[in-house]
Structures are given as C-alpha cells and as structure tokens.
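Only one structure is covered here, and it is reproduced in the block below.
For this view, one protein chain was removed and the others were kept in their places.
Labels for the chains are A and B, by order of writing; each one numbers its residues from 1.
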Amino acid sequence: MRSDGIFIAVEVDDRAAADPELARRLTEACPVDIYAQGDDGALQLVERNLDECVLCRLCLDASPPGTVSVIKLYDDSAVLA
Amino acid sequence: MRFFEFEAREVVKRAGIPVTDYGFTTDAGEAREIAQRIGGPTVIKSQVLTGGRMKAGGVKFADTPEEAEAHAREILELEINGHMPRGVLVDPRAEVEQEYYAGVVWDGTRKQPVMIFSPVGGIDIEQVAEEQPDKVGRRHFSNILPLSDFQAKEVIASTGVSGSALNRLVPIVTRLARLFVENDMVLAEINPLGRLADGSFVALDAHMDIENEARGRHKKLLAELGVGEEETRQAREATPFELAGEQVDAQDHRGVAGNVTEFDGNLGLVIGAGGGSLTLFDAVRAHGGEPANYCEIGGNPSVSKTCGLAKLVLQKPGVEQIAVMMSIVSNTRVDIVARGVIKACLELGFDPAEKIAIFRIPGAWEEEGFKILEKYGVDYADRSVSLNEAARRAVEKIQGASAEAA
Partner (left out) sequence: MSILIDADTTFIVQGITGREAVNLTRECLDYGSGAKIVGGVTPGRLGRDVHGVPVFDTVAQAVAHHGGRIYGSVVTVPPAFTKDAVFEAIENGIQLIVIVTERIPRRDVAEMVELATLRGARIIGPNCLGIIVPDVIKMGGIGGPAKNAAQAYTPGPIGVISRSGGMTTEMSSTLSAAGLGQSTAVSIGGDAIIGSSYAELMPLFEADEQTRGIVIYTEPGGRMEAELATWVTVNESRLPIVAFMAGRFMDEMPGMSFGHAGTIVEGKEDTASEKIARLAQAGIAVAERIEDIPGMIKAKITERAPA
C-alpha cells in the first residue's frame, strides 16, 4: 500500500501491512500519527498527516528492513534510509 | 487586562475601602432610578477604557433624576476615542474638602511593588511628580516579608500629612497594597481619594489593571465582575482577522503560529519568533514596505498550523505576496515551515514561486528545507543574508510586482 502527500509518501509492503502486530508497533512509534490500525487490525495510512512527517525514522526502526519506505517527494523521490 | 471604573470600584469596595453609594447601568431609565435612590446631585460617568472622557463630554453633572436620565441617554450613545461605553456609573456628587492620590505599581528595576501617595489628587500623578515632587511619597515593599501598616504610614507621612487624616489614610493605603498583590494587579490606583467634611475618606475613582498571565487564578473574581474569558481589552479590540489567527494557533498544542495583528499593507508577513518578528517588522517598514500584518512563529509548530497561518495571511484582502522570514531557528524547523507555507499556496491555487517574495529562515533542518524550496522555485536565503537584507529584497520584489500590475 502507498499513500502520497504533497511532500512525503509512505509505502508499506502489502503483506507486512496485514500484520496486526506491525500495525500496532508503527501506530505507537509515529509521533505525528501517520499510521493507524483499522478495526480488522490491519495497517492504515492517514493521508492528512503524511506531510507532518518529521523524518524521525522511528517507523523504520519499528519494522523489518525493506517493509516500510518513507519517500521525500520534494527530493527526486529519495527514500529515507 | 484593564478594568472598567465600575469594576475597579467593586474591587476596592471588596477590599474594605470606603466607596460612594454609586450604581452602574446600561439603561438610561435605570440611571434615573439610581439617582432617585441616591437622592441628591449626581455625576453620570461614561464607562470606557480610554482617557479624556471628561473632555469628550463623557462626564456630566445632574441635579435631578430626570437630568440624570437625560445625561445617561446621551452618554450611552457617545463614542469616545473609538470606544463605545460599556454603560454609565451614577455617582453621588460628594462634598469633597480635599482630593488625594493613592496607587501601587511594579518597579521592574527593583523587582518590588511600590506604594505611591500624594495629598494632591484628582490630576495625573506624573504631573504632580513633575511640578511638586515633595508632594509625592514612594515606598517599595517586600514580596515575601509580611506587609504591615507602618509602611503605608511612612509613605503618607513623608508627604507632610499628619493628624487624623494620617491615621484614617493608613488602613486605606495598606488595603490597596494588599489588594494589588492578592489580585495580581499591575496597576491599582485610587484617584481621587476624597476627604469629606466629616474627615472620612472615600474612593471617588479607581483604575485597576490585572496581569493577563495571572487571570487563570482569579477566575472567581472575574466571573463575579462579569468579565468574559474572551475579553482581551487591548488598546483596541481584536479584529476578525486577529481572532482567526488565534483560532489557527489554538488548533493544536505544538508551537506557536499566531499572535496576529492586522495592518493594511500589501505584504503579508509570516515571521518569527518574538524578537525576530519585531526586528523584521521594523526592517520591512524601514525599506518602505507596507506590512499587511504582524505575527509570530516559534516553538516548532506543525505543518498544518503553519499552513493555517500562511493561508490566513494569503487570503487577507489586499495581500499581494508574503515574506517568510525568521531569525536563525534552533527549535522550529526550516523544512516544516517551508512545507507549511508552500502547502498553503498550493491549496489556495497559487504558485509558491510567485506568491512567496522571499523565504529567509536559516537553522535547524535547513538542508531539507532548501531542497523543498528549490523544488517549487521559491526564492530563499541562508544565514549569510541578514534579516534586514531579506526584508529589503521582499519589499523590492513586491514593489516591482505592483508596478508591473499597474
């Protein structure tokens, strides 16, 4: 799944997004509420908060490598490493 | 926040200081009833938060209740220095033998309150201090040691007042000092304080100003006086634009993006923080620019809050461009502010490169911020460009744009 703001896009591997445990961890980690957990436990991306991203990397730390990408749309779609 | 006279008098009365048997009303008919109750000559006083009401015709003397009603009707309609009165005070015309002055203010240098007393009242204390300095007594008192009567006694006696007047004045001045401290006042003044034929004293007018930061701990008093929580009572009332700025700032608790003041120029300002805003506003004016507003950004506000403030300024009638400028930031982030102002332009259908005359915010996260600005073609500057130079560029650009349009 992927969601785009004006400045920031977030892409999450579809299989990982279905994992309630990962959804919970991401929801807790993000300081600006980009991640939420749906009623079915699966991950949701909150579009209106995408541009609030502070590039803190906490979501990357909370997920297995390669499952979550934070993309800087203003920087030739550079991926936050 | 300043109190109206009728409120200040109530505060004085509650502190145990004698006041006349006055009445407050917003209705001319009721003014007549109050005058009837008083049963003698009265004074009708406009309740406005501005000086010079006497000269403007906001204070009138009445011999009968009918006259009191007529005066009240007139005064209630009378605008003074742009202020409509909150109501009128109907006061018995006291037979005063002598007018005195008593006041308490802060001395920011000594960091203590100071009592001021003069046997010459009814006029500005500054004028008395200039013309008859020996008639003005001053005395600081401690913030933490107990307040005691002798302090008021000393300050009154220092002006040459003795006899029974001294003894009757001591509790009044002490109570005034106490109410100043207990109510977090920044000014508490009784002027004039009248001595009547029988030797007793009565407060004939009072000025009180409570510190805004302390309003929260005087909710009960303010509610009893009928002061609304939204009343700021600044030198002029907040405009709808300014109130909208407050709403933007209140939308979330992250940082500040508000403190908006409206002006009528064509250059919108999105500036910060406290000192930086003052510096930048001066600089824009020094270069002949006409600011549309003053505002402050600081404390790392969210993108949406910054966006909200920028939108407000961009949509203000008459605004042609905005200048986004701050002193070097360390807590607020350059990239977050850049996102906020660009988003505001885009969502309103403007081209950020055209609408943003200049973006000068150096400091935390400037590398990311500058990338964003470059992508949208916004003219930006780093710390090597001074606040003054940035303001000059903004003014030059908007004047060029205006000339082109004309």
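Going forward, a contact is a pair of C-beta atoms (placed from the backbone, for glycine too) under 8 Å apart; a residue touches a chain by one contact, two chains touch by 3 or more.
Bear in mind that the values here come from a model prediction, so they are computed numbers and not experimental data.
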{"item": "Chains still shown that are in contact with the chain withheld from the display", "value": "B"}
{"item": "From B:74, B:154 or B:389, residue that would touch the chain that is not displayed", "value": "B:389"}
{"item": "Contact with the hidden chain (one of B:108, B:240, B:317 or B:349)", "value": "B:108"}
{"item": "Residue numbers in chain B that touch the chain omitted from display", "value": "106, 108-109, 111-113, 126, 142-144, 181, 184, 186, 211-214, 216-217, 234-236, 259, 261, 272-279, 281-283, 285-286, 294, 296, 298, 326-331, 363-364, 383-384, 386-389"}
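FYI, only the chains that are shown with their structure count from here on.
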{"item": "Chain A and chain B, separation of their C-alpha mean positions in angstrom", "value": "46"}
{"item": "Residue numbers on chain A that touch chain B, as the complex places them", "value": "6-7, 32, 51-52, 54-55, 72, 74-75"}
{"item": "Of chain B, residues touching chain A in the complex", "value": "302-304, 333, 335-336, 339, 342-343, 346, 368, 371-372, 375-376"}
